[in-house]
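Only a single protein chain was left out; the remaining protein chains are all shown in position.
All chains are identified by letter, namely A, B and C, in their written order; residue positions are counted from 1 within each chain.
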Amino acid sequence: MTQTTLKIQNSPPPIQLFITGGTIDKQYQETSGELIFPNSHLPIMLQEANVTLAIETTVLMQKDSLEITDEDREKIYQACIDTPQQKIVITHGTDTMVNTALTLHQYEALQHKTIVLTGAMRPFMLGHSDANFNLGTALMAVQLAQPGVYIAMNGQLFSAHQVQKNRQLGLFTEL
Amino acid sequence: MTQTTLKIQNSPPPIQLFITGGTIDKQYQETSGELIFPNSHLPIMLQEANVTLAIETTVLMQKDSLEITDEDREKIYQACIDTPQQKIVITHGTDTMVNTALTLHQYEALQHKTIVLTGAMRPFMLGHSDANFNLGTALMAVQLAQPGVYIAMNGQLFSAHQVQKNRQLGLFTEL
Amino acid sequence: MTQTTLKIQNSPPPIQLFITGGTIDKQYQETSGELIFPNSHLPIMLQEANVTLAIETTVLMQKDSLEITDEDREKIYQACIDTPQQKIVITHGTDTMVNTALTLHQYEALQHKTIVLTGAMRPFMLGHSDANFNLGTALMAVQLAQPGVYIAMNGQLFSAHQVQKNRQLGLFTEL
Partner (left out) sequence: MTQTTLKIQNSPPPIQLFITGGTIDKQYQETSGELIFPNSHLPIMLQEANVTLAIETTVLMQKDSLEITDEDREKIYQACIDTPQQKIVITHGTDTMVNTALTLHQYEALQHKTIVLTGAMRPFMLGHSDANFNLGTALMAVQLAQPGVYIAMNGQLFSAHQVQKNRQLGLFTEL
């Protein structure tokens, strides 16, 4: 292990966090009884986790992933290109998370970046959620994994082209 | 990327989770107004996180880390030796987490294993805790990091011999 | 103050708790992303509140109050008649809580009983809820108020025929 490696390990490079919505960021609205998108809760999640990483947080959109369009995916791709960071975490709804991961995976221009998508099956704001855990796995994976596009869910790191969501079980499994 | 690599990524090897106590597992006792150790909450944490990894959970002790003795560290070391698993996560109080990590780090017999210690500054059971996030980072790190002894706290992965706890700030920083 | 009054105060008479559903008892279902009715959470609410009252809990139905029919209201009325208890608390969805209260209010056969309806704007299981507070107000009101049909919401006790729900604000106000 060289001194260079050690330095990288102890002074982690900055991470770009892109927020696109999804269950992780939903909140219950009392008057309507519906789940809506208020301001993102990612900043408070990072604060409660006492995270000392250098993270730049950007809200690209706040959408249920069933409503993410091809245009939205183009916008996500462009943001990944535009950011100077090599390490990118994207919060995203789980229903079409694989679609967005595959879209990013196909672009050669992103092949030198490490991109990890994550989300949650239960909103952070409703308690007893997988949100904090999943965010932890994604932020660690983006620091340690080789360049590529991944999904971090259920404690595992899946390559974009080798994963599917099992809707009945609410779990991600390898293809 | 070879088929072998892919197989490793998608069928993660089993992980041994050793529980030693620490703030992460404390609970408020109503009658005494004190923080005590009931049964470990790690199983419910893994369940809420929808974790599909193969994890064997073993309670070695339930102690405040200020009360962890050399004998306890010997017991933790022996457990790491005895488990057939190569990937080990240890939950531990934060005050002497570095001491235990350094103890494990010095043993040559463990050099081929990946061992990640983690814990929390606020008990899981009190809500608004860093516990779930930290567990996520530890479980991902143990899958991706090279063999060695590490501490996963504050979103970062520290080598055992290059980290200290800043008690005033309640944060881990590089040495 | 007579000895008789003191005895009543210190040995509270048994209370019948009827559960009919409503937001107070909803839970988020991870796989569908919808709010459903699992088993009632009233027993765990009473347990967390360390309640030592003699309370008999009966689930009459588990419905969103917009789906409560005239037949359901007849069933609630009949249950209030059939119970030997004079003090009755009913958990109910807020949208038609006034309708059910008015239905019960019009029956002469219930005029000697104290009936308090309550519910919540945010499910108990989602945290940060008004559920526990409202249950507390209802259980205290049913012990202290004169016979009649009431709604306990927003910290106030309203007579059934003098209250309306303001849907825009999500609050109950006097007529």
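In this text, contacts are C-beta pairs under 8 Å (C-beta built on N, C-alpha and C of every residue); 3 or more make two chains touch, one makes a residue touch a chain.
All values reported here derive from a predicted model rather than from experimental measurement.
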Review point. In the complete assembly, which of B:Ile19, B:Met121 or B:Ile151 touches the absent chain?
Key: B:Met121
Point to revise | Absent chain, residues of chain C that touch it | key: 6, 9-12, 45-46, 48-53, 121, 127-130, 132-141, 143-146, 152-159, 162, 170-171, 173-174
Point to revise | Where the missing chain touches chain B, by residue | key: 23, 28, 30-31, 33, 35, 121-123, 125-128, 167-170
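Quick note on the criterion: only the chains that are shown with their structure count from here on.
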Review point. Approximately how many whole Å separate the CA-defined centres of chain B and chain C?
Key: 45
Check your understanding: In whole angstrom, what separates the CA-based centres of chain A and chain C?
Key -> 42
Revision key, fill the gap. Among chain B residues, those touching two or more other chains are 50, 127
